[in-house]
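Please see the structure below; I have some questions.
A single protein chain has been omitted; all remaining protein chains appear in their positions.
And then subunit A:
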Amino acid sequence: MDRFKLRKAEPKDVPDLLRLIKELAKYEDMEDQVILTEKDLLEDGFGDHPFYHCLVAEDPSEQSPVVIGFAMYYFTYDPWIGKLLYLEDFFVMKEYRGFGIGSEILKLLSHMAVKSRCSSMHFIVAEGNQASIEFYKRRGAADLSLEEGWRLFKIDKSSLLKMSSAEE
């Protein structure tokens, strides 16, 4: 792990971020669902109103450093307990797994959550992704869907448009 470096993402990392986002989507068998472009990532993460924050893991041993992992997160709000850190994406390239990089990223995120007065770090995992579920549970994560019965829902843009025009 000492060989690798963890740092905040910068605008220049956007092409690598998109590359890794697509690799993670492929791992989850959902590669065709990534419609985000580099331009979106740049504007949405490094513009006037950032929608996300990002950490990257770098391998500095190559001729020029290579980004080999990332974690994307943002702050959300639970009216019962206040600020939360929400972990949206978390990925280390296959050939770099097993070195403790993922563990170090998670610890750094937890430290950042505690420092910014968050009482909890939340995220979602697909129940088919046993490797990830075991990774998180080994470190103390609780499954709220199993323990409390929470189900995640989405409403797509066409339904949103329908709802907001019915409002007039």
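One rule holds in what follows: a residue touches a chain if its C-beta (ideal position, glycine included) is under 8 Å from a C-beta of that chain, and two chains touch if they have at least 3 such contacts; residues count from 1.
Everything below uses one rule, namely that contacts and distances are computed from a predicted model.
Remark: of the listed names "GPI-anchor transamidase component GPAA1", "Exostosin glycosyltransferase 1", "Glutamyl-tRNA(Gln) amidotransferase subunit A, mitochondrial" or "N-acetyltransferase domain-containing protein", the one matching the undisplayed chain in UniProt is "N-acetyltransferase domain-containing protein".
Within the set A:A9, A:M93 or A:A113, the residue that contacts the chain not displayed is A:A113. Residue-wise, the contact with the chain that is not shown comes from A:E104, picked out of A:D16, A:E58 or A:E104. One chain of the complex is left out; on subunit A, the residues touching it are 6, 21, 24-25, 30, 33-36, 40, 44, 51-52, 72, 74-83, 86, 88-89, 104, 106-108, 110-111, 113-114, 118-128, 133, 136, 139-146, 148-164, 166-167.
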